[in-house]
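One chain of protein is taken out of this complex; the other chains stay put.
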Amino acid sequence: MRTRTWAPYALIAPTLVLMAVFLVYPIGSVVYYSLQRYNVTQPWKNGFAGLDNFKQMLFDDPLFWQSLAFSAKWVFVEVGLQLLLGLILALIVNETFIGRGMARALVFSPWAVSGVLTTGIWILLLNPSTGIFQELSKLGIGTPGTSVLGNPDTVFDALVVTELWRGVPFFAILLLADLQSIPKDLYEAASVDGASRWRRFTSVTLPHLKDAIILSTLLRAVWEFNNVDLIYTLTGGGPANQTTTLPLYVARQAVDSHNFGYGSALTIAGFLILLFFSILYLRVSKFGSRA
Amino acid sequence: MRKLLVAVAAAALALTACGSGDTSSGGTATITFWDNNGGPARQPIYEELIKRFEAANPDIKVEYVGIPSASVQQKYDTAIVGGETPDVGGVTTSYLAHLVGQDALAPLDDRISGGPLKDKLLPSLVETVRQTAPDNKLYIVPSSANMDLIWYRTDWFKDAGLEPPKTWDEFITAATKLTDTAANKYGYTIRGGAGSVFQLITEAYAYSGVDSFFKDGKSTLNDKANAELVDKVADLYKKATPEADVNNSFTQMIAQFTGGSVAMMHHNLGSYGDVTKALGDKVAAIPLPVGPSGKRTVVPNPTDGFAVFKNSENPDAAWKFAEFLTSAESNSYWNEKVGQIPANTDVRSEAWIESNAHVKMALGVLEDPATVLVPAPVYLPQYSSITKTDSEPQYQKVLLGELTGQQFLDEMAKKLTEAQKEWEDRK
Partner (left out) sequence: MTETLIRPPVDTPPPPRPPTKRRRRAVAEEPGKRWLIHLPLVVYLLFTLIPFYWMLVFAVRPTGSTQLVPWPITFEHFDTVWNDIGFGIFFYNSVVMGLGVLVFVTVLSVMGGYALARFKFRGQKVFLLAMLCTQFIPGAMMLIPLFVIFKSAGLLNSITGLIIAEVAFQLPLSLILMSGFIRNISVELEEAAMVDGCSRLRAFFAVTLPQLKPALVAVGSFAFIGAWNQFLFALMFASRQDKFTLPVGLSYALGEFNTDFGALAAGGVVAAVPVVLVFAVVQRFLVQGLSAGAVKG
């Protein structure tokens, strides 16, 4: 297995073909358009732009930097909290208790809800006249008309909580599945050694989950970075661009305003940033390194 | 792998062919129709009309496809680049210029003037459609007009002993009086999120009475009176409106209005179904209030219509269907159900128009000789990118008190003036 063999290539061949057929050209086209002025509503202006799009982005577009900064904050907070809560949840539903199957199905259920529906539900839930704050204020909790999405001070927290709702189950499911491959005798050995629950967690569970945690945080971070549906529908990036992420800005430029060339350049920027941090993350975290 | 791909493709083709039945036998033409407002409100209306059309034209089959309105531009753009456009599609003047710019639509002038629709379409709508295209041709057959208005709660006004407002001052007084923040009741809801500036512009011109969008090539948008109105509305924010308004897209706005916490909402005839379904006879409509000048100036809402796409393999059948949808009978049926103004003038005399208070009110405004129409320059290719992408976040800054109405409008007017100049130069 350590010698050169055709086996691994045969195994990844279908994946490679799918990627080559369906993803190489689209990704290449984004690179191409990032060097073009391209706007279907003003076709007479289309043409080669060189690095103009990138120059504009770097030196003449405060919104690029602002949205990038917000994206970073969003990904960091969101993925960190999802991981933490997902881990706690996975550990809890890995325990034995009455109604565990039911509890597991329920806590995982938001994962099964589509993006369109998630945003629809949360619009209603957070809306001051149809939502939970209205009902709470009837009970004397909080002030009526509380709008967590409209208030610049609370909008970020509100979005984070909403995204946690559907994001935590991802980590919980993955980590729960990974917990299963921990050899049971390790715990028993630790128990015999008199290790406390916390010790067992830090010396057995966590090291075992390390690779799964690195991978899932990385993949989730990429996903959270690029995903726009929730913020787009709940705040549209507002108020006053305060919750505009880079991909949301891309969508506004490339889709709403038809500035496809500029949108492509912004996308390439996002691509390079993700690439850089992914490599860095995998290096620093020593992913896949064996003791 | 190529072989596999081809095999998969062939299988897929076979699947699709099975699904659609026999498309070519017996000289039957199948045309595709895209509804640009797909959903439970309009799909049944079109299905009924298609049934009628197919009964009258047994050699033509119409395939209905509902496109969610939020994605319709993206769907059209993708289809145009990919060469997979429908035969007939619902198109409004708000994105007509983009489709014309991509050379996707067939001009309909000859077809309209050579058939039963000749001289049967509201001239003002025909004019609006013409102005949207650089060559002044008709690329959609207008089917329906819409108008901005204020929906208000009749019961709240009655309880407070208030009359529906006629001027902006009365409007502001009413909005303030009807607000009781402790009870989560507000006089008004501002659209502060997606689609905000389109509505704000209609409010501004209704107030200022400025009667044309450009004067000597310069945008009048930053007229002092327009800015005054922006500030007045922004003043209402949080005082007489929910705090949530700063992010309001239509969805959130209507959730508040139909949820019963708001007395007045600015939208248009198109939400007739949504508001009456939830509030029944507790809701009525008034035109946008007028300003100190007393003049009634109306920025027309985008005009709905049907386009025939250039790529259509059955352009004659496609036109037949578009023509059918705009015929007096269909046009009447559609507009009565939706609650908008029919484009076909033969429908004007029908009884339902008299009994539909909102449509009658809107027609009254539009047909009043004193009303001045101020069409927004939706023909500018940059119009939506200036007024939406660039300006909507800026308007939120105005609501949050970070920008004055004048600064906000100056910025937008400058861009519009430049775009207009560019457009004139290209003509």
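In this document, chain identifiers A and B correspond to the written order of the chains, with residue numbering beginning at 1 in each.
Criterion: a residue touches a chain if its C-beta (ideal position, glycine included) is under 8 Å from a C-beta of that chain, and two chains touch if they have at least 3 such contacts.
Small disclaimer: the values here were computed from a predicted structure and weren't measured.
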{"item": "Residue, one of B:32, B:73 or B:327, that touches the chain absent here", "value": "B:32"}
{"item": "Residue of A:35, A:89, A:155 or A:240 touching the missing chain in the full complex", "value": "A:89"}
{"item": "Where the missing chain touches chain B, by residue", "value": "5, 8-13, 15-16, 19-20, 32, 34, 37-44, 63-71, 74-75, 77-79, 81-84, 86, 195, 250-251, 254-255, 258-260, 270-271, 273-274, 277-280, 338"}
{"item": "Interface residues of chain A (partner: the chain not displayed)", "value": "1-2, 4-5, 7-9, 11-12, 14-16, 18-19, 21-23, 25-27, 29-30, 85, 88-89, 92-97, 100-117, 120-122, 124-125, 130-132, 135, 165, 170, 173-174, 176-178, 180-188, 191, 197, 200, 203-204, 207-208, 211-212, 215-216, 218-219, 222-223, 226-229, 233, 247, 250-251, 254-255, 263-264, 267, 270-271, 274-275, 278-279, 288, 290-291"}
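In the analysis below, only the chains that are shown with their structure count from here on.
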{"item": "Centre-to-centre distance between chain B and chain A (centres being mean Cα positions), rounded to whole Å", "value": "35"}
{"item": "Sites on chain B touched by chain A in the complex", "value": "1, 5, 73-74, 77, 80-81, 97-98, 101-102, 181-184, 186, 192-194, 242-247, 249, 251-252, 255-256, 259-262, 381-382, 384-385, 388-389, 392-394, 396-397, 399-400, 402, 426"}
{"item": "In the complex, chain A residues that touch chain B", "value": "17, 21, 39-44, 123-124, 127-130, 134, 137, 144-147, 149-152, 155, 233-241, 244, 252-253, 255-259"}
